[in-house]
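I have placed the structure first, in the form of structure tokens, so that the comments after it can refer back to it.
Only a portion of the chains appears, each positioned as in the full assembly.
Which chain is which? They are A and B, in the order written, and residues in each are numbered from 1.
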Amino acid sequence: WNEPVILEMGYPGRRGLAVPEAEAEVRAEVGDVADLIPAALRRQDRPALPEVSEPEVLYHYLRLSQQTLGMMGISLFGTCTMKYNPQVNEAIAWRPEVTEAHPHQDDDTLQGTLELVHRFDTILRELSGMDQFVFQAGGGADAAYTSCAVTRAYHASRGELEQRDEIITTIQTHPSNAATAAAAGFKVITLMLDEDGYPSLDALKAAVSDRTAALMVNNPDDMGVYNPEMREWVRVVHDAGGLCFYDSANFNGMMGKIRAREIGFDACMFMLHKTFGAPKSGVGGPAVGAYGCSAELAPFVPTPVVAHDGERYYLDHDRPKSCGKIREFWGNVPVVLKAYAWIRAMGAEGVAEASDISVLANNYMEQGLLAIRGVTRSHADATSPRLEMTRYSLARMKEETGVGVHDVQNRMTDFGVDAMWTSHEPWLVPEPFTPEAGEMYGKEALDTWIAVLARISEEAYSDPEIVKTAPHNQAVHRVDHEAMEDPERWAMTWRAHRRKRRTDGAEG
Amino acid sequence: MTEHVAHRYMANSVPAIKQEMLDAIGAGSVAELFDQVPAGHRLAYPLELPPALSESELRRHLVETLSKNRTTEQYLNFLGAGCWQHHVPAAVDEVVRRNEWLTSVSGEPSSDHGRNQTWFEYCSQLGELLAMDLVGMPVRSWGVAAGHAIRMAARMTGRDEVVVVRAIDPERLSVIRNYCEPVEMPNHITVQLVDFDPETGLMDLDDLRGIVGERTAAVYFETPSYLGVIEHQGAEIAAIAHAAGAETIVGVDPISLGVLAAPVDYGADIVVGTTQPLGVHMNTGGGVGGFIASRDEERYARQYPTLFISITETAQDGEYGFGLALFAQTSYGLREQGRDWTGHSVYMWAIANAVYMALMGPEGFKDVGELILQRAHYAARRIATIDGVRVAFPSGFFKEFVVDFTGTGRSVADVNRALRDYGIFGGKDLSRDFPEFGQSALYCVTEVHTQADLLRLVDALSEVVAR
């Protein structure tokens, strides 16, 4: 059945939560509430929120949760490392020691949390070779912005910021690097791929100059291709006076194999809500982009930094060269806690094995997927194995059957398989898709995933309408995407929907 | 001991399965698959991490370490300042913790229907509180929302100055400055601070008139302000901004909106604020989130950096569907040409917010707003009776107020240290960020503070300052 929108539910006068009354003495002392509010600021209307009882609200949202596939099905979402979110981590993160603490409490009353954050900082240093981590950034893109802010502060401290107004990135580095660099005020230079699947060293050399503020790059990239010349890249940028930032969003295949600092990078970032097992929450967060850097850059990171004086943990606010704040307070503490718990459950061996398994599983899937009619691979001729993911294309299927990747995505959900990821923009191959096997799912699940795609391919070649009109089995049918781009029809709120529907003369 | 035990999080952590997969692809070893990674890139020294723990060991380690914290359940807490202790209904926690959405990614409308509808209901209910039709998915904090809104205004107006109220959280101001870029950057937006009246905490309109000009992209102010004061000159401020062709951006704490007017009603063009008070625990500061809302005009819509969820129709008559709208203009769609940038934010808290707003309804917001007003004013009046203690702005505030200890000869740090022995977290120390208030602290009183709690605070304070 179709779950109503909460704003359609309810009955005037119903309540979902009781608010106590002020005590008699309190009421007597402060007098009429209205008088406590300047007249100009008193609310006159009554917000048109729903009036519903607590059970009605609860079961409404529980039903909606059931209409969300998540990992109840199989979800191999590339460039995003689907990982098990251990339940013990959730349980601990929801204890009052975490949830019921205020960030401005005196450090003496937060020693437990500060200790865990500091321990985790130490672990990330070991994994990356960096000298300092901060957790203020609320996601990977936020960490990229942090990197830009640190880059600005660093060059400014040397009087070179005005001159160094360019940041170099590559087309298969996550869009947020280019976007945050631009938002930070830099010009963005984007290197395109060579036939091996990564940009040539020459292209980089041509782009580098005394205007170069930084290089922002990932490796492996969003197609699972590893650039073996990265050491030279870093040297070229350093020689020109630029900084090198390693976006370690795709760290899963590399864990325990490489360290950013040892390759020469000045800074890097880890996504705790991906690689480190904290929930991805609908690619929505709360998340943490853990930003780490060399001792040289450490003075410029956002304040405060969690520090230890040998006896006591404390928040170091006294950092005069800091780039300032990226976000209020000092980070999404529960996410840091979950990531710490994850790595303590894995240990060095577990981390290395996870990396092995994710790369092995991806190559295993590649074998199965390339055997499916209509499926091809990007840079089909590059011989090096892809790492933890591979970029495929359904261009041939689209051409031969009219069934494209969007149709296939929708049809997959009919089998309890979460829609796969296509590719970030721009699509370098047509009708792309990028599954990432990861280390959580068993071989049986990978086989199922391959079998589902094989079946859909058969359908595409025998009865394409089934695929084109999918989903058939889900809580909702295919939605009208066009309306959502039309100012006259999009409706980002229920009140907009009612207004526009009225204008249309439809229904209400 | 050296025997391989499969790891509980990894189904394929079994040698036989790995061998099956290696056989299938014809590889001799996993190492072969890493051929492209040069030896010179490999670890220079072996990875040293603390030993892996079983779940029972891990649980105990975490619980024992965290037990070194003191919590606001154990202590009576008067800290607010951007992260507030409001009651979080248990039903909110129950919903938000569901694995279904925690483990979801960004699939198709078909796989994430329930979650998308919930997000839409977040935007929709916030829209009702704000009386605004266009609400984006949340951003990472109030400061982040303000930063983006200012950049939106700068793009819309093509101007490069923003006027910001000085009575603002210094952390938020720092975030805004980072969003406005350093002076060296070509697109730098100059932040002009406008003074407040030391008697009332309200914006100094004369100062404002002097600052606003043809380079002003936007005027940004908040109500209640950081100092707790209900800025009631909103209409005048908006008029001054609009007269200069600038946008009016207002920051609000949405839990006040059952009793305080919606900013659009006094002229706001863009409204930003926090989502934390709406059903999210403080989480040691990890509960914050921000929102951006405006009128539903293309001019605004095209500048949002956020994702949007739109309700729409489906292939089935009468059925609602929900999907991402205006995705193409984001940084996901356009990389460096996109509107600022988006990415992981605090969308799970949007689910908490949706449940919270539904539980509260119009009457709940009215009730909670009134109760906060009553208790906060009661507290301020009682505190003001303590010898040597002054409340800086004794009327016209919502849930926070400035308590000035200068007259007691004690520093705030001192007072707060002493209060901890009473099991009380005193207010946020303002002495460094607002030296003009002397030894002052920002006290926060919400619906969770009973009269007995407030009297306990007053008694403790009386004893502490009398020492």
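Rule of thumb we're sticking to: a residue touches a chain if its C-beta (ideal position, glycine included) is under 8 Å from a C-beta of that chain, and two chains touch if they have at least 3 such contacts.
Keep in mind it's a predicted model, so treat the numbers as computed, not measured.
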Chain composition of the complete assembly in this structure file: A x2, B x2
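Operating definition for what follows: only the chains that are shown with their structure count from here on.
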Inter-chain centre distance, chain A versus chain B - centres from mean C-alpha coordinates, in Å: 18
